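What you see is the complex with one protein chain gone and the rest in place.
Going in written order, the chains are labelled A, B and C, and every chain counts its residues from 1.
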Amino acid sequence: MTTVAEKQLQTPRRPEPGTSLPVIAGAESFGTLTEQITSVVLTRPTPPFWYYTFAVGMAALIMFVVSVIYLLYRGVGVFGIEIPVAWSFAITNFVWWIGIGHAGTLISAILLLLNQGWRNSINRFAEAMTIFAVMCAGLFPLLHLGRPWLFYWLLPYPNTMHVQPQFRSPLVWDVFAVSTYATVSLLFWYLGMVPDLASLRDRAKNRFAYGFYGVLCLGWRGASRHWRYHETASLLLAGLATPLVLSVHTVVSFDFTIAILPGWHSTIFPPYFVAGAIYSGFAMVLILAIPLRKVYHLENLVTERHLNNCAKVMLATGLILAYTYAIEPFTSWYSGDTFEMAVVHNRAVGPHSWTFWVTLSCNVFIPQLLWFRKWRTDPKRLFLVSFVILYGMWLERYMIIITSLHRDFLPSSWSNFIASPWDVSVLVGSIGLFVVCFLLFVRFLPMISIFEMRELLPFSRPGGGVEK
Amino acid sequence: MRIGSSTGPLYAYAAEFDGPTKLVDAARAVREAGYKRFEAYSPYPVKELDEIVPGWNPVPALVLFAGIAGAGTAWIMQSWIAIVDFPINVGGRPLYSWPAFVPITFELTVLFASAAAFFGALGLCGFPLLHHPVFNLKEFGRASDDRFFLCIEARDHKFNVRKTAELLNEFEPLELWEVGKD
Amino acid sequence: MKTEQTRDLVPLEALTDAAARKRYWRSLEELSDSPEFQELLHTEFPPNATEFLDEVSRRRFIQLAAASFGLAGLTACTRQPPEKILPYVNPPENAIPGHPLYFATAVPVAGVAEGVLVETHLGRPTKVEGNGEHPASLGATSVHSQASVLDLYDPDRAKEISHLGVWQSWEDFQLALMQSLTPLRSGKGERFRILTDTVTSPSLGAQIQAVLAMFPGAKWYQYDPAGRHSARAGALTAFGRDVNTYYRFDKADVVLALDSDFLACGPGSTRFAHDFANRRAGGDRSNMNRLYSIESSMTSTGGKADHRLPLRYAEIELFARDLAASLGVAGLTTSGSQNHPEWISAVSRDLMAHRGACVVVPGLHQSPAVHALAHAMNSALGNDGKTVIYTDPLEVQSTDQIASLRELVNDMDAGRVDVLLTLGGNPVYNAPQDFDFRARLHKVKTTIRVGLHSDETSVECQWQVPETHFMEDWGDTRAFDGTLTIQQPLILPLYDSTSSLRLLDSILNPPGRSSYEIVQNYWQKTNGANNFEQWWRKSVHDGLIADSALPPLTPQLKTDWAQSLSSPGQQGIELAFRPDPYLYDGRYANNTWLQELPQPMTKLTWDNAVHLSPATAKQLNVGNQDRVELNYRGNKVEASIWISPGQPENSATIHLGWGRWHSGRAGNGAGFNAYALRPSDALWGGSGLQIRRLDKDYPLATTQLHQSMEGRDLILSATAAEYKNNPDFVSHETKQPPKELTLYPQWNYTGYAWGMSIDLTRCVNCSACVVACQAENNIPVVGKEQVLARRAMHWLRIDTYYEGDPANPRAFYQPVPCMQCENAPCELVCPVQATNHSSDGLNDMVYNRCVGTRYCSNNCPYKVRRFNFLLFQDWVTEQTKLQRNPDVTVRSRGVMEKCTYCVQRIREADIQSRVEDRFIRDGEVQTACQQACPTRAIVFGDINNHDNEVAKLKSLNLNYALLAELNTRPRTTYLAELRNPNPELKSNA
Partner (left out) sequence: MPQFFSRTANSLARLSLLAVVLGIALIAWLGAMIVRSPYETLQDVPRRQPVPFSHEHHVGGLGIDCRYCHTTVEESSFANIPATKVCMNCHSQMWAVAPILEPVRESYRSGKSIEWTRVHDLPQFVYFNHSIHVNKGIGCETCHGRVDRMPLIWQAQDLTMSWCLNCHRDPGMFVRPKEKVFEMGYTPPANQREFGRKLVKEYHIQSLTSCSTCHR
């Protein structure tokens, strides 16, 4: 009787059509695959890299907590906001974080629907990234309220005042969109993780771990009935999450487009924002994936092909952005609207023009390097480009918010904007929150979907061979 | 035949395989033999088992109904609040500004449907179900790793200690286990 | 006009087609795209890093306990702290709790009265309104009257009698006063001196005279640093006697202002602005008056002028002389300067064409010669008795204040003074620099100071006696035309204080009578009517003594007056002192409303500055906010530069009243002290100023950083001639979308529909409306740091724009309250219904519902919403709480606020009318800004009733909506500005 492992040695690996880069590199059996991923959580010593980054993240998180306490104590005026620039960092951060989250949903939902098998090795941590990013994002609209303790007035509930939210406001849409998005992402992520939690349970070395993962996996047994419901639910969730993810950033862009401000009031914003969101999200995925695969020696699972594919998505969305950057001045010129033209002019040469040009460089010019295969597959170079894009996308939102607000209709109200140290500390602090959450995830939960990776193995189908 | 769990009355026979091919073949044979209470366990979804292992899948219907309920809830809530509950002139817009109600209606549709998919799927699985007789099988831990199990419950009216074991042994399992109830 | 020059200075020129039509620009640095200017633009904004280190926030630390209570009150699910009700023991007559009472009195602004009605709630004065029957007010108020109520509650007022800093009782003080005065009686009181502010109060004058009679050797000095020194000297030159001059602008077709800011500053300005505006925008506007302004710094009046000529302080005298000569004033030769011949000829022709219906107005701070020349011109033009009225001086005793103060100082220096009683004034701070008053004060044996504040003079005197505020005590005072008002107290003195009247009485008839007895006795004696009680009641009630205006005089020009004129020399940079438009001579320095009130043209708050013309600044290589050292005759002071368009070349204007060091928490350290440069022989300036640039800058807080309209149609204007040819120019220039152009059905407002009309022709930028709004609506003051951070809270602002040549631009004023848009963009985006429309079309703002997303502000195209970024409202100081209007919610941290058309007044009137089962009458509801406005530029009412004034104004063809193309459909609309330039005179038209 030959074991699967032996059989697998003789099965030739079939490269996927259309690419020369493999999804899984190196020989794998079910056992080694399970071992490789679960051992990160269960057996292997936590690498020093984890501790270093955790320490840095924790320091930033403490800064975040301190800043938030001070913010709540003094009031939202500790930020650099003013009249007319009544929104600045907080909303920028909100849009930025939400946008980052979008890549996770895209990878897990849209690529699942499109049957892109390669996404199996990155979808789990991308989803985790989504959840933590949405969490960070969700904090900002709360923190930037004048009276944050009354946030619940944005929700409809029976109350003694007999007053309900105003459903024409994009901010109420935001509340629903972001909370739906957070909930659905969490459900999707958890549903996908249940079978893998069972794997962790079954490989747990001590009672505590067994109990912990045993409860978390709810008693998963891998019965074919389980898989049937699980698969259906996953597909349906993917089908629901796909329009959801598009709607969320569309709604976020409504925060701007519903307003009458020149530079905000534009129909191109929804696709523009969605593309930008995916763009920045993939950059974040790469920023997370590149060190992770190195530190945890996952190069065989997260291969150059993944890097290449992510880079291609970035290139494509980056080009969409470039198009919108180009079309914006065109439409304002074409409209003949004095105010719109003034904003375009102000963005290009006004006191905040540096944000415009740096944004353009980060999001359009520098990413053109991705046309070169070397830049798409070399981890270090790709990391660099991703970093630039991530910064560029933050700056883009900052640019949109500030340049439209600080010079709008009446020149008498024109102003400038200068950030306060608290603006920066809360932003950096939120990154710390994200890093801490993400590292805890890596440490305690399976960061790669094990069961979906098994499906990728060539002998996973009855009769051998891989489904596409 | 090895004993998986010594205590209690017999729960099931479990055949352990090292790959999906034999599992599917065995399951098909078991079904053709007229067994109803059997279940296949695998570390990843094996599509072929869907047609073999009996059961129905109400999840899509659940999701559809929940989605409709979500849409209805959102639309009715918004319209009622804006028109009936406290009609207020907001920026000169009409009370029934329906285009403004679209985003939330969509979001709640998705929220309700997703919740239905998630809770429906897990609920149909019977979760949380931390204790289950099949866990009495010591080797069952590998069902989430690299082993495939086919269980035929003793409750099945066709179950016969000898015949069932013979049927399963036909497919050369790595082991055939006897699983106890406790 | 220098078209080619200004064109490339407009940054948006390339994009705006309107640029070809109009060229607007803003603060000077933007005129240039040079890197330095760009850098300046960046540094102009404050880093917020220090915002939690400032003084205010340290205080705030303590406030937080109280604040949390306030916050709790606004939340929904917290129980309110229990509240007590304290009813009267004996209810006063006429007092209905919940209804305010109004009492007539008069606000003495620099000794000259403005009649007012003071609103009191349960005995607390909260708001000052104009007295419609008083000639100086006619129902309107100046900024000073509006702000005077805050002075009453100033927490830094002097609170107790003290001797060398030790608390004393009133009896202790009286004893000490007697002890120091009794030995002087032997020498007939030669060593006893009294120093006062300018005294116009008859009863106080009588008291002082009585004291002087008791001490025949004693002397009385008056000193007002910003008083009518020149006017007196000029009158003496021209007529050989002192006269009080005032003007009848309602009868003047042509007005020539010689460095006079008569529309916004100085005695009578409230009335003058009223008459001027009525003459300008009355009827069908076919018969406008014309204003020429020749001035040495940019003022509101200059900005309003049809023709403005910036001349240096000294050049104005030459101009006046040349003009007078060309008007044919006898005995006068021209200066020979040959400057501005086209102006001389055009203006003199225009004046001659309107003999008896024109007026020449000299500025109070101009030289005596200009005053004399103005008298001569008015006389030559036959204006005397028609547009120019002369009366006896308002002062009880007109003196050469500088000479008399010099005498006092010399006596003090020589040790000839034993007791100096200082009533009011603040000579240690504001006496001419060369008098060295502070050092000499210490040579006096006993120094006694009666003052409202514990100020620079108080702390240098041995005895400090707190003075009552005019709202706390009886008194009397005169208006610009001599009309008398008996001031009545509205509240018991808040502190252990006394009035000058009472103090003097304690010398005359120890232990002294009450102020009431003193004033009533005086008038009983003076009036002598047999029905005195009735006369007294009526006079007090009406807020003025009937027919008490001083009778007109007809003084004759001296024959040899012209010989006493001398020609001023000039070299180098000229320095001009001006009283501050708001702080006056510094007496209002601790009034936070006035400190934070944006200065008329520059919109500066919390600081004064050295005003230089753009070209002079360039020449000196200084820019906005640069710190410089001013050196004038060897006296030095550090100051900041502000580049002011319209300032004459080689001339620096600085305002008095700043840089105080003992005024209280608001005034201390705000601005620099111009008195430190002021010599007694050049009170209003002279040449020879040296400016040395120091290598540091000093942030100046302005509320308007950008004063160019960027070619946008924000303020529509035309000349009278253009309007005549094209009466519908407004509808051609605005792009109001048709009402049908919307997908949505219309809301109909069937009941009241409140609306406002603001006439830009009438607005003179006096800012009374802004302070009135602040007083009425409990608007907090935020302090300089927060103004720098662009967080000023004024609900109503006056945008000031410049157009044309920076050396001599045209200025435009536009008051901007909430527009109350029917299609309000702000409401649409509020997630919690905190702002929405009332059934009568108001854009309601529900403070208690606001969670502070600030989205509404972003979406407000007019940027009229104000946000409580931090805890701006003072929840701690007890005194300021007393001032608050109980009908308006006091907003706390994290809440948006804005103009509501004074909805509390609308609702009050609404309720009153419904109780009486009738409709609200036109004019029954006045907004605070409307009520305060001297020129009646703001009119408010129900626009659904076509008989109402506001509806009529809105139907004029001058009516337009700001940013109409956005289809917000504002309820507040403007009437386009009309000007009436002289076709003969090309410049500055």
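Just so we're on the same page, a contact is a pair of C-beta atoms (placed from the backbone, for glycine too) under 8 Å apart; a residue touches a chain by one contact, two chains touch by 3 or more.
For clarity, every value in this text was computed on a predicted model and none was experimentally measured.
> Identify the visible chains that the left-out chain touches across the whole complex.
Within the full complex, the chain not displayed touches A, B, C.
> Among A:82, A:127, A:174 or A:202, which one is in touch with the chain left out?
For the chain that is not drawn, the touching residue is A:202.
> Specify the residue from the set C:531, C:619 or C:839 that touches the hidden chain.
That would be C:839, which touches the missing chain.
> With the full complex in mind, choose from B:78, B:136 or B:164 the residue touching the hidden chain.
Reading the full complex, the residue touching the unseen chain is B:136.
> Please identify which residue in C:635, C:848 or C:982 touches the non-displayed chain.
With C:635, C:848 or C:982 as choices, the missing chain is touched by C:848.
> For chain A, enumerate the residues touching the unshown chain of the complex.
Interface residues of chain A facing the absent chain: 158-163, 202, 204, 207, 210-211, 214-215, 218-219.
> Counting contacts across the full complex, list the positions on chain C that touch the omitted chain.
Residues of chain C in touch with the missing chain: 73-74, 76-77, 79-80, 82-91, 96-99, 833, 836-840, 842, 844, 846-849, 887-890, 900, 903-904, 906-907, 911, 914-915, 917.
> For chain B, enumerate the residues touching the unshown chain of the complex.
Chain B touches the chain not shown through residues 5, 86, 128-131, 135-138, 140-141.
As a working rule, only the chains that are shown with their structure count from here on.
> If you average the Cα atoms of chain A and of chain C to get two centres, how far apart are those centres in Å?
Measuring from centre to centre gives 57 Å for this pair.
> Residues of chain A touching 2+ other chains?
Answer for chain A, listing residues that touch two or more other chains: 163-166, 168, 170, 172.
> Give me the residues of chain C that touch two or more other chains.
825, 827-828, 830, 833, 836 - these are the residues of chain C that touch more than one other chain.
> Which stretch or stretches of chain A touch chain B in the complex?
For chain A paired with chain B, touching residues are 1, 3-4, 7, 29-31, 34, 156, 162-168, 170, 172-173, 176-177, 179-180, 183-184, 187-188, 190-191, 194-195, 198-199, 201-203, 214-215, 218-233, 236-237, 240-241, 243-244, 247, 250-251, 254, 451-452, 454-455, 459-464.
> Of all residues in chain C, which touch chain B in the complex?
744-747, 821-828, 830, 833, 836-839, 969
> Within the complex, which stretch of chain B touches chain A?
18-21, 23-25, 39-46, 48-50, 52-53, 55, 57, 59-60, 63, 77-78, 81-82, 85-86, 88, 90-91, 93, 97, 100-101, 103-104, 106-108, 110-111, 113-115, 117-118, 120-122, 124-132, 134-135, 140-146, 172, 174
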